[in-house]
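Reviewing the structure listed below.
The complex appears here minus one protein chain, its other protein chains still in place.
After this line comes chain A, so read on.
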Amino acid sequence: MANPSTATPQKGMQHKFKGCSKIGDYEMMQKLGEGTFGEVHKARHKVTGSIYALKKILMHNEKDGFPITSLREIKLLKMLSHDNVLRLEEMAVERPKAEGRKRAILYMVTPYMDHDLSGLLDNPEVKFQEAQIKCYMLQLFKGLRYLHDNHILHRDMKAANLLINNRGRLQIADFGLARHYDEPVPQRGKGNGEARRDYTTLVVTRWYRPPELLLQLRKYTPAIDMWGAGCVFGEMFKRKPILAGQSDINQAQIIFELVGSPNDQNMPGWNELPGAESVRQFGSYPGSIAARFRELSPTGLSLIKDLMRLDWRKRINAIDAIDHPYFRENPKPMREEDIPHFADSHELDRRNARGQKQALPPAPQGGTVGGGPNGEWTGSGPPPNAWQNGDRRYAMQDRGPPGVDRGPRGGYDRRQPQYDHRGPPPPPPGERGPTWGNAAGARNANLPPRPNDGPTPHTNAPRYGGDGGDRRRGAGGPPPGDVYIPSYTEGPRRSREPDDRQRRGSRDSGNSREGHHEDRPDRNRAYRDRDRERPGESRNFGRDRRDGRTRSRSPERRDRNRDTRSDDIYRRR
């Protein structure tokens, strides 16, 4: 809940709820890729002509109805509005056409972005200049500052989730793992603070996972996103992920090789973390970051060191990162509009061109698992009965504390491990790909649902007392904890009034001098038009509705429908 005493509603903020628009409003152009929970298509809005990306929401696991991850992502995105955060324009619906299919397909409509950073870096023709890297990093920090300032942890920071368009704009995407952060937000000059409550550690793609998560710190902070930003920063110079661990334990090891072994000075409290046991045997590394990033100036080196500080309390926060001297020294950050254009690079295209699958970075396992008393099973080897497809409790695997080797992948993941020039590990099941793109096609058939929404242990008692004994997700499992992206109360995410939008849009991005203004008038016009049309249409609504839906008034007909429906169930089971 937002603090009621500080916020008051503004006049003129009268929003209305309107239903989803129809998929017929869009003209599908091409398939861009396949994300974790659906295909992504490029599409043109028939009225405005604007280009969007439409992400289809797949119903992998209908056990729980509408996928909670999508629902949470949508709810969150509807509340966000920032130049460096991918905007959810609206939801579009494809009504069932045939008799047999009864459920509609839903699409998330977001602006079309030409590239994702991971794809861009993978493209040998694209060369980043340092000034350009600075421009992207600044935008990333601005996006992160906005998210953290609004009590949101992204929890899946990685190059593949950073989208870039040909106007030099960078946007943070994929909020499938994001959640509300219940603690005070980072303050200037004060690092990322400390958390008081527990969160699930089953987040962040392994290569971007910070050391405190690998050591199972549950009271983590926005610092986890800042570590990921550091990895991305390095990746932009190296053109490949800088910390591509083969397992969680290996990930911890290569982190310490890079930044030095943990001790009570550089990472106070590390010894008490649950995962500390297994990293003690690593031996002592002095750290090799300066040698590894020779291409960086001393200030650049200092920034990456600040971002990749082992001590999560002292790791630089997004506010301070924006003010880092690195961005004031020459070469100065490029302006967005000066960044050169590149040919579109989407994972799918490049994968096709290369004729092989790109190996995926290992995915975050998501926000949840049931199982052990603390929500993660801690024994070696997979838990008993672990691999029931569709059971999200166990739909993750390469997980658990460092030091435990995981053994072979689950039986339903029949892919052959694929190695390519990026030389990463085969992705564990339960992973998440980048927002769109990446080699998801082959795995979709067997893709387990993302395991980030079951109950998660937390130490704080629920605010309202017991959970009513509703523990469907695992007998004796922990009470739901992390499931909750609480209602930090908000209205609809934006006003449709142009002036209002403008104000918010420009607040945060000094670099954004163009770009968005171009398409905004379009959008505003579209909304206005739509609103204007409404009264005139109303006379026809009855008829339209009847055309659009099947309404059977006769009882026999309805009964027949019901029969087919129940047949359906039994077929599926």
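Basically, contacts are C-beta pairs under 8 Å (C-beta built on N, C-alpha and C of every residue); 3 or more make two chains touch, one makes a residue touch a chain; residues count from 1.
Going forward, contacts and distances are computed from a predicted model.
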Missing subunit (named according to UniProt) among the choices "DNA-directed RNA polymerase III subunit RPC7", "Proteasome regulatory subunit C-terminal-domain-containing protein", "Cyclin-L2" or "Coronatine-insensitive protein homolog 1a": "Cyclin-L2"
Among A:81, A:139 or A:278, choose the residue that contacts the chain missing from this document, as touch is defined above. A:81
Given A:64, A:295 or A:323, the one touching the chain that is not displayed: A:64
Among A:39, A:90, A:198 or A:336, which residue is in contact with the omitted chain in the full complex? A:90
Missing-chain contacts mapped onto chain A: 1-2, 4-5, 7-11, 13-20, 62, 64-66, 68, 71-72, 74-75, 78-81, 90-91, 93, 102-104, 106, 150, 455, 462-464, 466-470, 472, 480-481, 483-495, 500, 504, 534-535, 538, 541-542, 545, 549, 551, 553, 555, 558, 562, 565-566, 568-570, 573
